[in-house]
Structures are given as structure tokens and as C-alpha cells.
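As you look at this complex, bear in mind that one protein chain is not there, while each of the others sits in place.
Let's turn to chain A:
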Amino acid sequence: MTITQTADTRQAPTAGTRFRLLLRKYYFAFALALFLALLITNLLVQRDFGWVQQVAVFAPLALAAMASTPAILAGRGGIDLSISPLMTFCSMVFATWLIPLGLGGWPSVPLILLLGAAVGLVNGLLTVLLRIPAVVVTLAMYFVLAGLSLRISPSTVGIGDNWVGEIDTGIAGFPGALVLILVPVIAWAVLSRTLFGRQLFAVGGNDATALSSGVGVRSVRIAAFALGGAIAGLGSFALLSVVHVADPGQSTAYTLLAIASVALGGTTLLGGRGGLLGSLLGAGSIFLVQSLLTVLKVPAQWLGLFYGGVLLVAVVVGALISRSGRTTS
């Protein structure tokens, strides 16, 4: 059935189909155009843009969006709803346990990354080995993590005089948060060229075919969840650097926007196509619109409506692009 459809589209590639195929190849083109347009608008409206501060405020969303991407790329409804609570959980662990133990310095980076990866690993293991839908596993994990964060401390925990607090002010004019954002981007650029990267796309595209070709589908999928968890661990530093406290009440802050960013970034939610760069640009677009709304003094009560609308438009556009030439069911 798929074969005949492909044949059909080849016979008569309409302008719409050609455009769709182009967008599919350069999946982040839409997000890039949107991002640049919004950036120019922002710079025109806001004369004093304050780069260092803006990047620091943007970093948590950027990392949450990138952390959500690998699980979605792995396909079959893979999605990680526990990214936002995981970031909060990691920041709680950092503020309540690592700092008093004297591990608040640089050793905390690998520890927190490992913690994030471990939670992601559990998500992956439950999803793959017990064959429970990822949505349910990560939703359950979402509540477990949010509960644990509140268990660690019911109120905010300060981080005192710590290097994390200096990320947002920047090091000699260079935004420190940019480093946090660039680490996963560079890691991804390397990873997507390795065997694991190719296998991840193969599994996301068609897991049955990947399995038949000898790809270890299960381990690839588990690794995708663990990778997302590690990026979320990194995100906890971005979170801490902005507010300077670990806040257990903020567990759900980025859930909706992170997924909207991924969808807006051109990663298809069916898996197998997309990447971290698109999610970063998608998150950037959302952040710039937020910034614009604040400058234009749009009342806060419109924000929820706006977030929902963006997410809806993003998934619909994504679905229209990735639809394979068929017209009706």
C-alpha cells in the first residue's frame, strides 16, 4: 500500500508535495525562519535586548526541549513527559544534598548528569522491557518525581554562594548559559554521525525493519531515554542559575512548552525524523514570542491560551508536513 502511494506521488509531484518533501529534508527550516523573523522583530522593539540575561532565562526551556527530543525520535509513541519534573528533581538533589556534602562544585556536574541519565534509564527500561506505553511510564514518573521533589523539601531551597548562581551573569561578557545550551548541541552533532545516531533514526522510522536489519532496537530505545535524562540533568543547572533556588513547586513548568518546542522544531512526533537543533530553534521561537508578549504588555491571562495555541499549531503543521502523500484514511 505504501509502495503504490509513493509511486503516485512520484508520477505527479504537485507543488505542495514538493514543498513538503523539502521541509522534510530540512526539518528545521520552518523553525529557523520563524526564529530569525522573531529575533529581528524583538531587536527592533527592544533596543536593550540584554543578551547575557536573555540567554540565561532561555536556557531552561532550551534544555528541556532538547531533552525531550531523543525519546520522541526513537518512535512508537515514545515521549518523555517526566523531563520537566526531572529537571526540578535534579535541582532539588543538588541544593539539598550535594551542596551540604561539599559536592556543590564541579564534581556535581557528572553526578547530576548521571542522576538524570539514571532516571531516563528507568523510563527506558520500563517502556522497553515491560512493554508499557511510554506515555504512561513517563506520566507515572512525572508524578513520582514531582512527589519526591516535594518530599525532599516542601519549600524552596537556596543554593547560597555557588558557581551555578554565576552562570547567568556571564563570564567576561560571555553568557555562561550558552555553554549549557551548546554542550548538548555539540554532543548531538557528534552522536548523530555515530552508529548509535543512525540506528536511532532507523528505529524511529520503522522499528520492525530496524530489528530485521539486526539493530538492537531495545538498547537503542533505552539509550535514547537515558540521553534525554542526562540533558535534563544539565537543564537543572540552567534552572538553578536563573532563580538561584531549587523550587519543588516548579515541576510542571516546562512540560507543555518543551513538547511544543520539539513539534515546532520539525521533529515528527511519530519518530525517525528531526533533531536537537530543530528543538532548540523551536524553543527559541517560543521564548522570543514570550519576550515579545512581555514587552508589548500583553496581560498574563492570555499566556495560557497562547501556549495551547502554539502547541496545537505546531503539531498540526508537523503532521501536515510528515504526512505521506495520502489524502484520506
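The criterion applied here is as follows: contacts are C-beta pairs under 8 Å (C-beta built on N, C-alpha and C of every residue); 3 or more make two chains touch, one makes a residue touch a chain; residues count from 1.
One rule holds for everything that comes next: contacts and distances are computed from a predicted model.
K.L.:
The complex has one chain missing from view, so what does its UniProt entry call it, picking from "ABC transporter permease", "Oligopeptide transport ATP-binding protein OppD", "NADH-quinone oxidoreductase subunit K" or "FwdC/FmdC family protein"?
P.N.:
So the chain that does not appear here would be "ABC transporter permease", according to UniProt.
K.L.:
Of the residues A:L44, A:L130, A:V190 or A:L296, I need the one that contacts the missing chain.
P.N.:
In the full complex, the listed residue that touches the missing chain is A:L130.
K.L.:
For the chain left out of this view, which of A:G50, A:P110 or A:G304 touches it?
P.N.:
Only one listed residue reaches the unshown chain, and that is A:G304.
K.L.:
Suppose we count only contacts with the excluded chain; which residues of chain A make the list?
P.N.:
77, 79, 126, 130-133, 135-137, 139-144, 146-151, 154, 207-208, 211-212, 217-218, 255-256, 259-260, 263, 269-270, 299-309, 311-312, 315-316, 319-320, 323, 329
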